[in-house]
Structure formats: structure tokens, C-alpha cells
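The complex appears here minus one protein chain, its other protein chains still in place.
Just so it is clear, A and B label the chains in written order, and each chain counts residues from 1 on its own.
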Amino acid sequence: MYAPQSHQNRNAIVTSETESMPAVRIRPKERFNLFQDQRVRAAMYQVLAAGIVGFLAWYLVTNTAQNLEARGMNTGFGFINATAGFDTDFKLIDYTPGVGTFGRIFLIGALNTLLISALAIAISTVLGFFVGVLRLSPNWLVAKVALAFVEIFRNVPLLIQVVFWYIGVFSLLPVVKKTIDLSFGAERVLLNNRGLYMASPIPGELFWMTLVALAVAIISAIIFRRQTRKLQDKSGTQIKTLLPSFAVIVLLPGLVFVATGMPLDWDVPALTGFNFQGGTSLPPAFLALLVALSIYHAAHIAESVRAGILSVDRGQQDAAMAIGLKPGRVMALVIIPQAMPAIVPPLISNWMNTVKNSSLAIAIGYADIVSLFMQTGLNQAGYAVEMVGMTMAFYMAISLTISFFLNIYNKRVQLVER
Amino acid sequence: MIIKTNSASLIAVAAAAMAVSGATAVSAAGTLDTVKERGHLRCQVGPPSPGFYNLDSEGNWYGLDVSICQAVAAAIFGSKDAVEFQSVSSQARFTALANGDSDMLSRTATWTMSRDTQLGIDFLPPIFYDGQGFTVRADSGITSALELKGAKVCVKTGSTSELNLTDFSRLHDLKISQVTFEDFNVRDDTYVNGGCDAVSNDKSSMAGNNAAFPVPADHIILPETLSKEPLAPAVRQGDSQWRDVVQWSIYTLITAEELGVTKANVDDMKANSTNPSVLRMLGGESNLNEGLGLETDWAYNIIKSVGNYGEIYDAYIGSGEQAIGIKRAGTLNALWTEGGLMYSPPMR
Partner (left out) sequence: MAIIKAQKTTARAAPLSETSVVGWLHKNLFSSVFNTLLTLVTLYVIYLTLSSVFIWGFWDATFVAENRRECFNNSLTGACWAGVIDWFDNIFYGRYPRDQIWRINFGGLLLALWMAPLWMGRVNGKVLIAVSVIAFYPFLAGYLFAGGSKNLFLQIMVTGAIVAFAINMANMITGLTRRVSLNVFVIQLFGKTSAAEKSQRNLLLLLAGLVYAAVFFWQMSWHVEVVNWTKWGGLFLTLVISGIGIASALPGGIILALGRRSKLPVVRVLSTGFIEIFRSVPLITVLFMATTMFPLFMPEGFVLNKLVQVIIAVVLFNACYMAETVRAGLQAIPKGQFEGAHTIGLGYWGTMGLVVMPQALKHMIPNIVGSFIGLLKDTTLVSIIGLYDILGMLRSISKDVPWIGLHKEPLIFGAILFFTLCFSMSKYSRHLEVKLSAGNKH
């Protein structure tokens, strides 16, 4: 630190220097000075910083209050209970225009943002790991294609990609009358340019038993796996767990399901009038945004996965091969676990970016929180400060939650210097 | 002292930007004086909308609304180029006018009571009478909007069309499901590719946009009109002198058409006309300009620079090269002498 612990201390040093050296460079006119004391200076800096920020905040708030009053703009959070007159084509909860409130609009927007972010995160992570591994494929062509994928989608602005997927791809899908059936003739999953239609299940009376059976099967599979692990640790005997676990998880609920008389109906989308009715449907804007976000972030994740894998010492791979592990298991058991500390932090920051980038929905009209609440809502109600504030608070809450978990992870894996 | 520090830090933040663009201040003086002092008019339009305000490949604005701005600039400065076009998104349009950013707006804004009374702005005479309608595919067999039960309809966000459509659907119990779009191109593309059964928008814009469909004849506009959409310029509330200037600039365009004064013959008319109304308008025998605080030849300048209403309509809406092709005869936009609603109070 600049000044040693206190001014006496500093004087002591100065004196000793003066004694040992000719007084050419030392100017002894330095006297006791309040500003030289580190604690005093620290306190002063802090008071100054707090003062400036406090004043700025006060200044902005008073200006805003004055301006709001001068323009006769409404303030307060009363609008949350006011009815909103506009409709939206994609919502996860019930809402009727003219009856539903702005609070409900906020909730719809927030849920829509969360839905698309969660799906995009899941898809982009899987795809990103896949492409990241392909980047290191021994097949030259595959590695180069993976490289092209990563470079193209990383270097074009996401906004252009979102708009392009929307107008270039999803509005070019076949019309309703020429719907593509993705479930091979079962008419359960249908794709056309109105969106993706899926049959939604309607559970019958005894369906809960199937669910219970499923839970039992999963728990027993986990226990089984633990036991075999313990056994392996003790005796070295390997027992294959994958197939038996899978069999239990499929067979047990399946048997119960059949035994209880298959208590599940499907709400199948059917063509009535103009559109398919029934089932669950996802609009093209949703699909376009989902695809754009997934691919853009997969390209980023692929790069961090590749970097993570490359950060693992080459000797680890050689050693693992030497003890006879197959390439797939080398990756899964040796390389990836060691690469994880390098992969996870960029991965999570990618997840955060996915949530934030879902706000580009505004360009194609998917009803996320920004386009539904902060744009259409603000346009109708006009509570600028409150609505922008609520939207920002929503994103902050998500980010804080994610970074909370990231910090826990970082603490766990952090290498301590010295 | 503290205030100085603060504004200094603010300026420091913006310093580089300020150096190139500068800040503006709203003065308490009347808008006309402010505009005159500044040397140009700040006229608000929107993101390009064919027919009303477009950019051409040379970077110039053109369109019906653009001509209104140019007319006002010509009235004040004698030159239609003394105008700065501000392209503002539809969310911010009225705020930008109310807070003094724009001197006036002319951008296909519908004159409604709530906007006129609650937003601190005043609407002026409509320059285009529009109404919301539907476009459907001709082969769909639909001939009336009431047959759109359960249909998926594409509309643009942030406009009155969303609200009108919801009202219409509720009124007739049609259960129309709306697909909203930020961009009208995307909306139309989705529709053309079958993503919607119909497009709903102001009929005028639809006519223009439909002309761009690969096969325009495959699409028809249904006869129903959902709403009254008088598209009118607007100014800030509470400055009647400024309001008069813009208002009478618009009336001049209509009066000129009524009197047969055009861009081509205005010089001749000014010199040789025997019609007292023409002479009064062009500044020969009156002091109409005094009440407005403008030069005597203000009306002459308007017509000389942009022409009369009919000429503007033809150029950008009707049949001109840059026009979107909506016929005028027999619609509300015809002159009152031809059965339309374009009517100006007498200029005397």
C-alpha cells in the first residue's frame, strides 16, 4: 500500500532513509498530513463515492418526478390491477382480453420468456456438446463442417438470424392443407406454417398409478446403480447398469399402465374450419426464436466445450486408452469430467445470455416479457418507469439466481493460489 | 458547486457523442419562433410505410405524410428542404411530440378522442381517410368478414388495428386468433405463405402491400370496414399559433386543388389570375399571412414546392411512379366537390 500502516510508521521509514542516504531525492518537508493517513483517505473516498452516487440518484429522481408531473403522466403501480384490452396469441395461463389485468400480462410474458429460455438452454447445451465433440472428430470432413457451423452462427448477429429463421424458414413451411405429420401417420405431432401442433395427453382416473410406478422404478434404478458402484469400488466387479435400469423404468410403469386399462386419452389436433383445434400448439415465431437461440448459443457452447476438452492434458487421454478404455468411455469417464471446471462457467454465462437474448422476440412478435409487457403494455398503459423497472427486475432476478449457483460451483472447484 | 460537478460528469460521459451531435433545448417560446430560430422544421414520421413515408435508394424521404411536412417547411422558410425528418417508433411517437422532440408529427396516426384529449397533443385536419379491413386469398371462397370464424389473422403490434380486431371479434363472436408482428413485411410474408387466413390492416396500406405479393390478383380485400381511421397530423397542445400554421398549410393544399392551382401553373396564376380567391391565397390582395406570422407568399411557396393535395395524392398514393396505387375517385379522400370529405374552410 502507498502509505504504510500509520503516519508515525511512515515517518520512521523516511527518517531511516534520510540517515542512510544523502538527502538528494528525499524532501523532508513532508509533514504530518491528514490526507496521508490511509484510513482517513479510505473513509474519505468512500464518503465521496457514496455522496456522488447519492446525489446523482436524488437528482435523477427529482427530475423524473418533476417531468412526470409536468407532462401529466400517471405513476404508481395501480395499473397492475387495471384491465388490459389487448390479446396475445401465445399464453400458458388463462387470459381474456378486456377482463385480464396488466399483472396477468406481466405473468404471461414472464412465463413465455422462461419457457423459451428453458427449452433453448436445454437444446443448445445438448447440441453444443455434440458439436464441440465433433469439432475434435478424427474425421476431417466432419470436423470442418462443425467448424463452419460454429463460425457462421457465431459471427452473424443474432437479430439477423432470428428474423431470418422467421421469414426465411418458418413462414415457408407447407400450408395447413399439406401439413407434415412428424409422428408417422399417427397425427399426434403436426407441422405446418401455422406452427407445431402436438396431441396433449388427458390423464384418466387411474393414471396416477402409472406415475407412482414410474417413480418407484426410477428410485429403484438409482438405488441399484449406487449399489453396483459400491460393489465396483469394493471388489472391482463391473455390473452393467444401463440396460437393467432402462428395462425397469420402461417395463414397470408400462405393465401398470396396461393393467389399469390404459387410462390416458389424447386431445388430438383436428382440422376444423381454418385451423387445427385441440392439442398444444406452438406458433412459428416461437419455433423460429427457439431454433435461432438454440443454434446461436450451441455454436458458442461448442467453442467452450472444445476449449475445455483441449485444456485437459493429452496424457490423460493416452493413459485412459492405455488402460483399455474405449474412445467413448475415455471421453465420458476421463476427459469430460476433468474438462467440466473449464466448461461450466462459460456454459452458465451462455445460459444467462440465452435468457437475455430471448428478448429479441420483439423483432418477430413472440409474446415474451419485453414485447408483450414492456412494449405493447407500455404502449397501452404508459407507465414507462414502472414497466421498464419491472421488466428489468425480472431479468435481474433470473440472473442473480443463476449466478448464485455459478458462484457455489466456482467455490467448489476453484484452485486456490498458494 | 455540486451541481457543476454533476453536470460536468454527465457531460464527460456524453462528451465524445456531444462533440458530434450536441444536445437540444426546448425553449419556452412559441414553437413557430423556435422553429424559425433553429432554421428548420423537425417533423416526425415513422419507420418506412409505403405511400406515406418511405426512403428511396438515394436516402430521401418521400410520401404523402412527408409532403405535408415539406409543405409546412415551405410555408415557414420558403423551401421544402428546411425539414429534418425524425423517424420514431410507434411506441414513442406521441411522447416524442409531447416532450418537444418533434415540432409536429405526420405519420398515419389515427385521430381518436382518447389520443386527442389525454396525450397532450392536438390533431389537425385529416389528410387521408382510412378504415381497417381484411385481405384474404381469393380462392378461400370468403366474401365477408363475418365468415372468418376461428380464423387466424395477422396484424401489426402497437397499432389500433390490434384493438379494432379484438373488438370486431368480440362483437361478432368470431373467436379470431391474432398473430401479431412487429414488422409488416414479416406479417405479409407469413400470410402469403399461408401462415394466416387473413391480414387485417388499414385498407390503404393493404392495397399498397398487396401490390407486392407475387401474384396480387390472388388476394382480395373484403368489403367490411372495421373502423374509422382518419389519419391526421398532430402538434403539441396549447400553442394555437403553431397549430394554425400547420393547419392552414394543410388547408392550402386542399384549397389549391379546389381552385385548380398546381405546381406548374402557380406562377402564371399568381401573375394573371382574375379569381379573387386565388389572389387572396397567393398573397396578392390580402394579409392572410399576418395572423400566422409568416411571409406574404407562404401559400405560393407551399404550392410551388410540393403542389396541391391532388398532385401529392397522385404522386404517392394514386397512379404515379412512386405510388402504391389506390384510386381516389369515389372514396372519402376525393374533394368535397366530387363527393369526398376533403374540404377546406374558405381562405379569406
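In the analysis below, a residue touches a chain if its C-beta (ideal position, glycine included) is under 8 Å from a C-beta of that chain, and two chains touch if they have at least 3 such contacts.
These figures come from a predicted structure and were not determined experimentally.
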>> In the whole complex, not just what's shown, which of B:L32, B:A74, B:V88 or B:M281 touches the removed chain?
In response: B:V88
> Of B:D103, B:D122, B:D188 or B:E229, which residue touches the hidden chain?
Replying inline: B:D188
>> Of the residues B:S49, B:N164 or B:S305, I need the one that contacts the missing chain.
In response: B:S49
> Touching the left-out chain: which of A:A110, A:I167, A:L282 or A:V330?
Replying inline: A:I167
> For subunit A, which residues lie in contact with the unshown chain of the complex?
Replying inline: 1-3, 42, 45-47, 49-50, 53, 60, 63-64, 66-68, 70, 138-142, 145, 151-152, 154-161, 163-164, 167-168, 352, 356-357, 359-360, 362-363, 370, 374-375, 378, 384-385, 388, 391-392, 395-396, 398-400, 403, 417-418
> Where does subunit B touch the missing chain, residue by residue?
Replying inline: 13-14, 16-28, 47-51, 54-60, 84-89, 91-92, 95, 99-101, 182-183, 185-186, 188-189, 208-209, 211-214, 322-324
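Here is the rule we use: only the chains that are shown with their structure count from here on.
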> Taking each chain's centre as the mean of its CA atoms, how far is subunit A from subunit B in angstrom?
Replying inline: 43
> Which positions of subunit B touch subunit A when the two form their complex?
Replying inline: 2, 5-6, 9, 90-91, 95, 98-99, 120, 149-152, 157-158, 162-163, 166, 170, 177-183, 185-186, 189-190, 193-197
> Residues of subunit A touching subunit B in their complex?
Replying inline: 52, 55-56, 59, 71-72, 85-89, 97-98, 163, 166-167, 171-176, 192-194, 272-275, 277, 283-285, 362-365, 367, 371, 375-376, 378-379, 384
